[in-house]
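One chain of protein is taken out of this complex; the other chains stay put.
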Amino acid sequence: MTGVGSTEPAKSGALYDEIQAIRALYPEDSESAVLPALRLAQREHGWLSPDVLRDVADALETTPAYCKSIASFYDQLHLAPIGEHLVEVCTNVSCAVVGAQQVVEAFESELGCRAGETSEDGKVTLRTVECLGGCGWATIVAVDHHYRTHVKADGVPAIVEELTSGA
Amino acid sequence: MARDVQKIVLRGADDHDLTKLAEYEALGGYKALAKARAMTPEQVTDELITSELRGRGGAFFPTGRKWSFVPPKDKLPKPHYLVVNADESEPGSFKDNEIMARVPHRFIEGCLITAHAIDSEHVFVYIRGEYSGPYEILVGALEELRNRTDIRGDVTIVVHRGAGAYICGEETALMESLEGRRGNPRIKPPFPAVSGVFGMPTTINNVETLIAAAPILLNGAEWYKKMSLSSPKSTGTKLYSVCGNVQRPGTYEVVMGFPFKEFLYDLCGGPLHGRKFKAVIPGGASVPIQNMEEAEATLMDYEGFVAGGSMLGSGGVIVIDDAQPMVTVIARLARFFAHESCGQCTQCREGTAWTTKILERIRDGEGTVEDLDTLLDIGEQMTGKTICVLSDSCAVPVVSGIKKFRGEFEALIQGKRFHPVTAAVA
Partner (left out) sequence: MAEKKMVNLTIEGRPVSVVEGTTILEAAKTAGILIPHYCYHPGLPIAGVCRMCLVEVEKAPKLAPSCATTVAEGQVVRVYSDKSLDARKGVLEMLLINHPLDCPICDQSGECELQDYTYQEGREDSRYREPKRFNPAEDFGGDVIYVPNRCILCTRCVRFMDDVAHEPTLNVSERGDRALIGKFEGKDLTHPWAANVVDLCPVGALLSKDFLNKARAWELDRTASICPNCTQGCNVIMETRENQLVRMRPRPNENVNAFFMCDWGRLNYRWMNEKNRVEHPMVRGKNGLAASDWEAAISAAARALNGKKVFVAASPMLSNESLYLLTQLMQGGSGAFRVTEGEEAPLPGVEDLALRRERAANVYGAEKLGFNKTKDLLGGLGLGDVLVIAGEDLAGIDASSVARAGDVIVIGSILPEAAGKASVVLPIANYSEEEGTVTNLRGRVQRFTQAKQAPGETRPSWLVLGDLLGAIGKQTNFFLPSEVFAQLASSNSSFAGLSYDSLGFKGLPLVDAPPTSPKAPIAVAAR
């Protein structure tokens, strides 16, 4: 007996079937599918709420506690809501020495929120992240998981405009 | 290009679109694989042993020897697994990104050759979750092979995406993560060759290591072995990811033993206008920081970097100029390790965070004289006492930084502010 949301297990539905397909790629008794399953559920629902974790757990025949434990380990899995768009600025050393901090501040100024927060209109969540592996093209900003290279502070307004205009 | 810059891994990528199967085959692609399949697994492994190729992920373990560790199926009747470590998350390193994005078919060929050598039909490529671009290209290349059973053989390749954890680049943590658990490194023994993923005999190789199998098989081990400008123990070429305060950052492939001074000042174009180089971290965040005197005397191979007061590591060359406060750089590195610690071992979990807090306090002008001794002591406690070496890696820049740039630490502790040294305009 739980508090929040539906307690009906998701025995049917697209997510359940997709997760079964993922499980088939790995040895039978393994739990390998949990990471791709969480990723998939997050893509569908935006973030991993307790309800979503329950659905994933049911599809994987494991416990929500287990799924939460996995999700809380990895940076790319969100256990709190995020905005429509995700902007992640690398601030590790290679980007830091070529001005990543200024890029972060430019985003904070344009979006009106601090790194780690979502803009008021809910459109963009801004985060600082660790090395994205694009150091030769610093400063790297991952916008919705795709890298923008050579980002400078003065290029930030255009990116924000692109994300906040339109739908 | 200057002498002894040889493109083997990235050969042809500048002039052709090697993400396309047709173009790769036109250049001789997958011929090495055919050659390998005509040999026995033992013969392929022997060829790799002869080439003296060493792992390019940072540990430099002889690759052929590693392949030979998997017990033959008549001794241990279990399926063999090949796991490719494409989790590249070492700060400063982006060579595997380039490899998978620009020469995915050569990479796949390397995987298939390796699978043959270790008698495996199961390949898992663990690619870091953030590499969406290379992932899409790799999956596209695998799609092109869907109907090419002549190339695929009986091998299944599954590309498994990570989800943001540097520690999953450690081979046992990678296996844990692949098995659907938290990325906690395992105690060894048992070793992966005997009991790796899913309890099966496993070989784990870095992307850059595997991909060399193709040119080695094609041109012969002796050819590869001859490529060395210095120590005969380091053969072939190495990809370096150059970044930071330098004119021409990017990926460079040079022969082992190339002079670092020529590399930095000629190939990479030297420092930015009006600046001077101050420090280099030649192998990614986990190797000791070099001052320029050390760097300029170094020959770029495994033994050479050790002699130069550092290590080759992953070959992520982070160049730092005189406008950067070293304490800020080192504090940022410590913060990285604290963020990435899995949290199992006491010294790492608490030590990385403690180190970071002290360094940030010094950076912000609130350090005390005792702090330096405390930092070195914590570093000592974090070295050689944990399940994996993330803990040791955090201590490394701190210890080397205090040793070689102590003046900057002391100045901040004494209340002075950091002033970038502006060189006279050259």
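Letters A and B mark the chains as written, and numbering starts fresh at 1 in each.
Everything that follows uses one rule, which is that a residue touches a chain if its C-beta (ideal position, glycine included) is under 8 Å from a C-beta of that chain, and two chains touch if they have at least 3 such contacts.
Worth saying up front: this structure is predicted, and the values here are computed from it rather than measured.
For the chain missing from the display, the contacting residue among B:L33, B:C345 or B:V398 is B:C345, taking the whole complex into account.
Think of the hidden chain as still there; on chain A it touches residues 1-4, 50, 53, 63-66, 68-69, 72-73. The chain not shown here touches chain B at positions 165, 182, 186-187, 199, 338-347, 349-354, 357-358, 361, 370, 374, 380-381, 384-387.
We adopt the following convention: only the chains that are shown with their structure count from here on.
Chain A and chain B, compared by their mean Cα positions, are separated by 25 Å. In the complex of the two chains, the chain A residues touching chain B come out as 25-27, 30-36, 38-39, 69-70, 73-77, 91-94, 96-98, 129-138, 142, 145-147. The residues of chain B lying in touch with chain A in their complex are 88-94, 96-97, 128-133, 158, 160-166, 177-183, 198, 241-245, 249-251, 281, 285, 316, 318, 320-321, 324, 328-329, 332-333, 336, 339-340, 342.
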